[in-house]
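Read through the structure below, which is laid out as structure tokens, and then see the notes.
The full complex has more chains than appear here; those shown keep their coordinates.
Labels run A and B following the written order; every chain starts at residue 1.
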Amino acid sequence: MRNLLSIEDLGREEIEAILDRAESFAEVGRRDIKKVPTLRGRTVVSLFFESSTRTSSSFELAAKRLSADLVSVKAAGSSVDKGESLKDTVATLSAYDPAAIVIRHPYAGAAQMVAGWTAAAVVNAGDGKHEHPSQALLDVYTLRRRLDSLDGRRIWIVGDVLHSRVARSDVLAFTRMGAEVTVCGPPTLIPRGIEGLGCAVEHSLERLEEADVVYALRMQTERMSESFVPSLREYAANFQINSRRLHPRQLLMHPGPVNRGVEISGEAVDSPQSLIAEQVAAGLVVRMAILYELLAGAERPAPVPDDGSGAPAGPTPIGQPA
Amino acid sequence: MRNLLSIEDLGREEIEAILDRAESFAEVGRRDIKKVPTLRGRTVVSLFFESSTRTSSSFELAAKRLSADLVSVKAAGSSVDKGESLKDTVATLSAYDPAAIVIRHPYAGAAQMVAGWTAAAVVNAGDGKHEHPSQALLDVYTLRRRLDSLDGRRIWIVGDVLHSRVARSDVLAFTRMGAEVTVCGPPTLIPRGIEGLGCAVEHSLERLEEADVVYALRMQTERMSESFVPSLREYAANFQINSRRLHPRQLLMHPGPVNRGVEISGEAVDSPQSLIAEQVAAGLVVRMAILYELLAGAERPAPVPDDGSGAPAGPTPIGQPA
């Protein structure tokens, strides 16, 4: 695995290898010193052209917990203001010889392009409406911990599927792991031909009770002014996930940030069946695992830099997952 | 001590314990390696919903000098732009299992609310017009170094007391440490009933010579348009602290940033009796002490993580205050 650009590039075994690695980092997170020396002295670039709290902070903390040095570039306040092209920005940052570049960009395919311009491993942290593979991996991780296996599980993804890179990556990842996926939303918000990804399509919540897992998508409020929905109120009346519609047996997910009272009710967010906080926690360990697999995995078999403990460097140094 | 939300929660002995700890960090600051390993592998979140140079940079540097990993979230450029609620932002960041969350927020009581939503220690770095307890502690620290004790000292706090969280926290802290506090300003800028906190009230500087310490508050220029003062010029004529009004025996303080020529004259800022630079330096060591007391104090008696020196971990490892 050289880059993480799309769930399409990953087989079931590769996904499982990342999730297993993430489990070992979850164990590190329960220690007092939540840190391993794996990437000490190596550089990770975080390059975000769209605002983000959870994705950027979890990638950045993941890099720090792997002991990497971090260069964080946000679009505002950078040379991007001066109209520098993406290619030149990447060339600039690549000149520091970073081990990885984590990129979020509003254009579909941006991460793929970046991968062609740099020797660093490229991680797609969201490219337009295309994909958000680390989100899908953390979603699978979260479900696997609860359900043991996704095989035969029925997962409904509800809401604005059309504009959602999360939906696209999740459909790919959930089906690859054996789940039966249904996407559901008003016809204006379901992309034509999405059945081609291997999912079913519904336009109402009538049969929601079939689902084992309900995954609510964020509704951008600007969709209303863009006429995709007549009003947020009408959208909520037909598609909001709330405790009236949700069966206590069902698990609830959301990629965040939530719009309480729009695509999801506040009480549903805070209910025991909500996995939303678990998803965020999963984000950190899954992103550690992604960086580990890309930078310290197979092609680099003995990444045993000094761990700062003074202990001799060996095949399984202290504080490093075996 | 689980959180630092308000000076009201602190007894004199607790304040003194923090200040004594801060003295030990001042000693660390005089070394070549101004760093201790106390919080190595633990995470501190800095969450600022208002702009700040000195408070955010001193908390962040304090965390780094304690060897913590830092996650810094500013309101601009974060999911807060997307209208995420404070509760959800805190839930997100709490999912990383941080040791502490340092929060500044425009609403009074915000830090208290956050403390109810997270297992992390919460440090109030300013909540609306309510409190700014770390500022008050660094102010007491600064005065204690100069005056040895605050008992019986007369401290005048001058200016916009009404909108000042610093004034509120300082009145509480100074009186708790035995000082006699007077607040002074035009009636429009003195909150009704403030005598209830144990201070006297004055509406002119006529008797300023009584003070041992003069503490000038920042005048927000927008107060003029809000009609709290007729003009900055008239305010300055009546309440500006300058060398004509200040006796050379008196000490001068200000929380910064100063408006030279408004609430304080430039020459007063730069005079030998000004403690303003000492206050900033105190901010760093007092904030290290706050984080230490919350995260490595009584309930965690043996915080002796590896110090990176290769020396055996013992009860008083190298580079850690005894």
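The rule is simple: a contact is a pair of C-beta atoms (placed from the backbone, for glycine too) under 8 Å apart; a residue touches a chain by one contact, two chains touch by 3 or more.
Bear in mind the structure is a predicted one, so any value in this text is a computation, not a measurement.
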| request: Enter the number of copies in the whole complex; the displayed portion holds 2. | output: 3
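Methods note: only the chains that are shown with their structure count from here on.
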| Taking each chain's centre as its mean C-alpha position, how far apart are chain A and chain B in Å? | 38
| remark: Residue set of chain B touching chain A in the complex reads 40-43, 69-71, 73, 76-85, 88-89, 91-97, 305-306, 308-311
| note | In the complex, chain A touches chain B at residues 29, 31-35, 51-54, 57-58, 60-61, 64-65, 74, 76, 221, 256-260, 269, 276-278, 280-281, 283-284, 308-310
